[in-house]
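With one protein chain removed, the remaining protein chains of the complex are shown where they sit.
Entry: chain A
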Amino acid sequence: MSEDDDRSPSPNSITDDSSQTRTYTTGSGPGPGPGSSSVLEYLAPCPDQVLENVLENVLWFLTSRKDRNAASLVCRSWYRVEALTRSDLFIGNCYAVSPKRATSRFTRIRSVTLKGRPRFADFNLMPPNWGAHLAPWVSAMALTYPWLEKVHLKRMSVTDDDLALLAESFSGFKELVLVCCDGFGTSGLAIVASRCRQLKVLDLIESEVSDDDVDWISYFPDTGTCLESLIFDCVECPIDFDALERLVANSPSLKKLRLNRHVSMGQLHRLMVQAPRLTHLGTGSFSPSEDVAQEHLKPIISNCHKLQIFWVLDSICDEGLQAVAATCKELRELRVFPFEAREDIEGPVSEVGLQAVSEGCRKLQSILYFCQRMTNAAVVAMSKNCPDLVVFRLCIMGRHRPDHVTGEPMDEGFGAIVMNCKKLTRLAVSGLLTDRAFAYIGKYGKIVRTLSVAFAGDSDMGLKYVLEGCPRLQKLEIRDSPFGDAALLSGLHHYYNMRFLWMSACNLSNQGCQQIAQALPRLVVEVIKHEDNLDMDENVDTLYMYRSLEGPRDDVPRFVSIL
């Protein structure tokens, strides 16, 4: 999902929507009111009306969220017209604004993107049932957006009932994308498949889908579908292959297909024969017995000169990465995932692979790299060789691990990244890091928007450097780092400009968090306790805070207190 800078309207600019007074740009007397219909008005519309019509016609073409937000702040007239012409609604935090407020302001929405839980919830750092329910949203939208076509959700809790309501309410529904969602099962999918006759896209990505023993694939209409993209590699349940084969045969527009691991290679071949127009194909399976052995990868990779996006397991080893570096000169995005996500093993990739990639793939924009050992030198090299880096996420899996050659902290490496990569907006750090690393980030990371910190830093100064130095910071997630109340307080000037701050297993106290809550009334300050530790002691397990127009939410589970 695109990560445009979403300056959702600051609390001051959302005024009472019910007042529909118009703004007059000239000094002439009041024009006809909205309800009047004199012939004179029809023949000679007042200049303001002309202006609004023109504006409306122009603003239809404005697609960038950032530009639209800016346009809406010019004056009330522009605010209203912008609201009428916006068709894509993006809500980066489902609790920042209520469904009612959003649907009242924007009445002609065709596409909705909603994000719920914070990212660290993916790693079991948050108890289940925290929130982010789709239900109130789909209810509101069912009433106000009959022409809704697209729903994109990330980290939301979606039930089968929600999917049923969605399928019933939007006759022209075309696209459903669920990323890291949960709460629904194959019965919900069956309803969507059977009722959404205009469905073009059904993408289930890294979501948890419960097995209700329903053969949902067979619920797609036999007469044919408009499907262009079908992704379900995360659906763990077996499927009826014959039904899938029929579906593919009946879907002449199908271009993207990603299956789950219950489809064998032989079956995959049969499908490919049925769907020659496929541009994207995935098996979604990493079965160790069938995987591509390292010696097979090299000859394949050495032919992929145009490869731009490559996601791979670290079982390809440094050597495999060297092969990638030698061939894939157009590579923009690389992700190297750990085959074994543990701390105490040798690890097949290291600074050698990173160095090679930095030398070979000069156009690299985004990298996610899991490894067991790293050196500052390799990270510095990447900072110099890949100036286009926008996303740099390095995960040295051993906590507090220094440069394994020099024994030094990894401060200099990450420092070089923020210093040299002028386009960097997303950074994830790891390894042994002192406050110095954060000083670098605060000093040079002027356009960093997303920062992820774990097991790092020495003192409050670390966090202070970042909060005081990074004016564009929007999303900050920190775990297991020694930052306390004083550091938290140093960010008061900035929290309204952020989407959220997450701090777990740090040195925060209830008192410190309370101070924040009192100083910033439009901030929702959630203290989340682990379920087995519900006593109210002074230490805060997890702080999750975010700006919101609505105040404390009404669906708070018992392990959350809102200060």
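FYI, a residue touches a chain if its C-beta (ideal position, glycine included) is under 8 Å from a C-beta of that chain, and two chains touch if they have at least 3 such contacts; residues count from 1.
We take it that contacts and distances are computed from a predicted model.
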The chain not rendered here carries, per UniProt and among "Annexin", "Auxin-responsive protein", "Trafficking protein particle complex subunit 13 isoform X1" or "AP-3 complex subunit mu-1-like", the name "Auxin-responsive protein"
Chain not shown: contacting residue from A:R76, A:R197, A:R246 or A:R261: A:R261
Taking the entire complex into account, which one of A:G116, A:G320 or A:P338 touches the absent chain? A:P338
Per the whole complex, from A:L55, A:V214 or A:C234 the residue touching the absent chain is A:C234
Omitted-chain contact residue, chosen from A:E56, A:D88, A:E149 or A:E208: A:E208
Chain A residues touching the omitted chain (full complex): 120, 122-125, 180, 206-208, 233-234, 236, 261, 284-289, 313, 337-346, 370, 395, 397-399, 454-455, 479
